[in-house]
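Can you keep this structure in mind? I'll have questions shortly.
Just one protein chain is left out here, and the rest sit where they should.
Here is chain A:
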Amino acid sequence: MMLARCLPSGWSAIRGIATSSSAMKWKIKEAEEGDTTVVEMEKIEEPARPKNAFCTLCTCNLPIKVKYSDVLILEQFMRPDGTVLPRQLTGLCRNKQLQIERCVMQAHWSGLFPDKTIADFDRSGYKQFNRYWKDDMSMYRISEKIEQGSWYYVKRYDTKNRPWNKLMKNPLNWDPLHTHLYKKHKRKPKNITDK
C-alpha cells in the first residue's frame, strides 16, 4: 500500500514483484564451442503443483462427498478403538482430515460402529434413539424448534406395556436421574407374519 502511494505512476514496478501463477526455475547450461566454454542460465518452466497433489481423498476422484453413512470408507481411517488416525499417517489434506473426523464422530453418535466404541460411550436420554445427519457440518447448525403440542390422541393399539409406563403416569414429572430405569429395550426384529 505504501509502495503504491509512493509510486502512483509506477504500477509496472509493483507488478514485477507479484508472484506468477506458474513456478519458474533456472538451470546452468554449459556448452563448449571450440576452445571456449559458454556458461548460460536456462529457464525451465514447471507446471504449478496443485495443492491437493498428495491428499488421497482429493486425488482419487470420488463421485460422492464422504458422509457419516459411508462406513467402509471411514473404517480405513480409524484405529480399532474408534479414534481417527493422525494426518501424518492418513496422508490427507487439512480440510479432508477434519471432514473425516467429523463424519466419524457423527457415525459414532448414530451408533454405526458398535464394535469400535469405548465401553462407557454415553447413550442415555435422547442419545439412545436413531438420528441421521444431512452432511458433515450438520451438527453445527443448531436451532431450537418449538412445535404445537396436542392432547388429541387416538391410542388404537397397546404400546407393549413398557417398564416406564407404570413408573411415569405424567411426563411432566420426568426425572432425568432415573434414565437407567427406562432404557429402551429392543425386541428382536421379526418378520411380518400372520399369527
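For this structure, a couple of remarks:
Everything below uses one rule, namely that a residue touches a chain if its C-beta (ideal position, glycine included) is under 8 Å from a C-beta of that chain, and two chains touch if they have at least 3 such contacts; residues count from 1.
As a working rule, contacts and distances are computed from a predicted model.
Taken from the listed names "RRS1-domain-containing protein", "Origin of replication complex subunit 4", "39S ribosomal protein L13, mitochondrial" or "Mediator of RNA polymerase II transcription subunit 8", the protein name that UniProt assigns to the chain not shown is "39S ribosomal protein L13, mitochondrial". Mapped onto chain A, the interface with the missing chain covers residues 56-57, 60, 68-69, 71-73, 75-77, 79-81, 83, 85, 89-91, 110-116, 125-127, 129-134, 138-139, 141-157, 159-160, 162, 164-165, 168, 171-172, 174, 182, 184, 187, 189-192, 194-195.
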